[in-house]
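For this depiction, one protein chain was excluded, whereas all remaining protein chains were kept in their positions.
Coming up: chain A.
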Amino acid sequence: MFQFLSSLYRNYALAVDRAPGLMENPGYSSGFDGLHHPSDDDDDEMVDIAGATLDFSATDDVPPLSSGGYDEYSAGSSSRAAGMNGSGPTKLVDPLEDPLPGVGTYEDFNTIDWVREKSKDRDRHREITNKSRESTVALLHSVSDAFSGWLLMLLVGLMAGALAGGIDIAAHWMTDLKEGVCLIGFWFNHEHCCWTSNETTFQERDRCPQWKSWAELIAGTAQGPFAYIVNYLMYIFWALLFSFLAVTLVRAFAPYACGSGIPEIKTILSGFIIRGYLGKWTLIIKTITLVLAVSSGLSLGKEGPLVHVACCCANILCHLFTKYRKNEAKRREVLSAAAAVGVSVAFGAPIGGVLFSLEEVSYYFPLKTLWRSFFAALVAAFTLRSINPFGNSRLVLFYVEFHAPWHLVELAPFILLGIFGGLWGTLFIKANIAWCRTRKTTRLGHYPVIEVLLVTAVTALLAFPNSYTRMSGAELISELFNDCSLLDSSQLCGYKQPVNTSETGVDNSLADRPAGPGLCTALWQLALALIFKILITVITFGMKVPSGLFIPSMAVGAIAGRLLGVGMEQLAYYNHDWLLFRGWCSPGADCITPGLYAMVGAAACLGGVTRMTVSLVVIMFELTGGLEYIVPLMAATMTSKWVADAFGREGIYEAHIRLNGYPFLEPKEEFEHSSLAVDVMRPRRGDPALAVLTQDSMTVGEVETLVESTHYSGFPVVISQESQRLVGFVLRRDLLISIDNARKRQDGIVSASLVVFTEHCPAQPPEAPPPLRLRGIMDLSPFTVTDHTPMDITVDIFRKLGLRQCLVTHNGRLLGIITKKDILKHMAQISNRDPDSILFN
């Protein structure tokens, strides 16, 4: 009964356009045949039509004509549909009605196909919209579906904000536990222990009788060398204990919780799948061990891991909503927003967080995600603010507020700081990658626990004597950012008091003063701290504990900036008659703010390491609340990026992605080589021919042999081995699951059964086993390029559409396939790297 149809040749697209009612049919116009949507009344008819059109070209290998036969065709299709419905037992288990669990999902360490996921979501959306016209319940469902994205954002914001607050409080307390304990309540940290105490003095603001150092508790004295030794030993003991607990917990429960997480999040957002990376155990362990790692005094920060924590929250909450649970692309939109939430709570910078997500982590960032990130970042910042973890109504420890003006001449030192930041960034990336590669390839990597313990021991041993390394990174930054006013009594503000202070001076800002002995001590301590931080951070980042990079980089920059700032200040004080200083730095004026230099230096160093620009400046300016420092910060970050880019284009996260060989197609890089698609595609010249499936002439046994003898993740489907005309593309996983399922659940499927990708089954002898129909799992609209397409265009297609693979045709015949991995290998080869470093599909 189908024979009369075979006289019709038709362009596939034309059939889609003309067939009545097809456009509102879910799942078709996007190229998928709606098999993921069970219980749709239109399914039969729709798929039938599609099958018919393809069937025409199937029966005969003549180029389809684009004219004629429309009326006949429609009539035929309806009668055919009727015939189909009555035809045989295969319909009962047809995957059409019953999409298998597992079909359309991905294996671990594989890349998703954005196009497929996005069209799946569009189909789903269209179906819901269509149904919403039918009943009130369906309408409500559609409304709740539309609303679920925002609800999810609200939940993510609340959860991430609450967790960040908890982490802040716990980390602060544990850091102080290394020095001593509070007697009025062990849960108070040092500052809160002396919160109400009136015994604090101007010089020693944090000393009160309620807070006992370990020496006071153990040795009974707070002074003398013995007390110092006891404190020293206790400091090392706690540091070792914390880091040991952190690394063993990570090792025992969630190995994925180690490291900063941003390189992996970046790769995941670009479409990679790492199962369990954003799971609940990772969340719990990362939260718990992050506190331990930060308080162990290691040179690491909590900002990067907080991004990971926020993404875990988002991923877990995604399971509550079908829309996001089932669609990898939609879930990645939520994860992008969660990355913004992470930075928002880490720095108390909601806008900076959104920009960070946009500039640094996200791969696909539509406007809708921007608004959602904005909302989520707002909710998270609000939650954190209401928890008030530091007791000062600020979201971060090192919030500063100053409004000292700066002069145009100061741009020169700011740019100098930018150069320093760029150099530090380059050096750090090179050294850290070299160290991580050593860890990856040599025996060093076999002893993660011992490594962590050793590094902690060295850190604690060297850090304790110097008060600037003993304090935590955030505290150090806050001290360095601080502007010395009359109210400050820290060593950094140890200036000589000028003899003729004008006692009527109302504001607390002071004129430039000569450095006193306190400041001189502070300066050389800071210089030592700078060297120490630079060296220790290189080997700390990448250890098997949660470790962020923001705080150590900022600390390095802040120390350098503060040193330069104090230097400038003294230079101006002693040489205020120089031409340079004459106009604006007369004696008695407050012309140079060392705290500002520290801030600029911090931004420059962070910029050099991560290569962020816009988001970094916004984060810094949200930290300071001073709009007038945007230009210095911009100058420094831009210089730092230029300098760092001159030595190597990739930031630390890209470098780590490359080190691990993740399949990440960098959107910022340009592809300049003049190769063609045919140079990159597989099979290469001399290789065996491409493994293909035919649409209606292979048996289950043959398909299984083919799948088992190869390791490809997908197979093109062609009309026949001779013609090699393309029909579609089938993923290995879907194929295996479907065959496996059919063998178990479907009667009569044996190795000799025919595997059929066409809509109707070819005529078979009556005694033959029933065919296995697998059209439902086939992608009918695989992307194709011709063999002479330039690679730069192909790379663009891959980047912009998020493709996973693309088929190459020659004169309309299937010639080969290009996968994301092939492109990455090709790019590695062009830039003289080892192409085998790309490990994953």
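The criterion applied here is as follows: contacts are C-beta pairs under 8 Å (C-beta built on N, C-alpha and C of every residue); 3 or more make two chains touch, one makes a residue touch a chain; residues count from 1.
Keep in mind that, in the parts below, contacts and distances are computed from a predicted model.
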{"item": "UniProt protein name of the chain not shown, from \"Ribosomal protein\", \"Exocyst subunit Exo70 family protein\", \"AP-2 complex subunit alpha\" or \"TMEM9 domain family, member B\"", "value": "\"TMEM9 domain family, member B\""}
{"item": "Contact partner of the left-out chain, one of A:A138, A:A219, A:L233 or A:I284", "value": "A:I284"}
{"item": "Residue in contact with the excluded chain [from A:L100, A:M159 or A:L397]", "value": "A:M159"}
{"item": "Hidden partner chain, touching residue among A:R439, A:R611 or A:R733", "value": "A:R439"}
{"item": "Residue in contact with the excluded chain [from A:P305, A:G353 or A:G542]", "value": "A:G542"}
{"item": "Chain A residues touching the omitted chain (full complex)", "value": "159, 162, 165-166, 169-170, 173, 185-188, 192, 195-198, 200-203, 205, 245, 248-249, 251-256, 258-259, 264, 274-276, 280-281, 284-285, 288, 291-292, 316-317, 319-320, 387-388, 391-393, 436, 439-441, 445-446, 448, 485-487, 489, 503-504, 506, 508, 542, 544, 659-662, 839"}
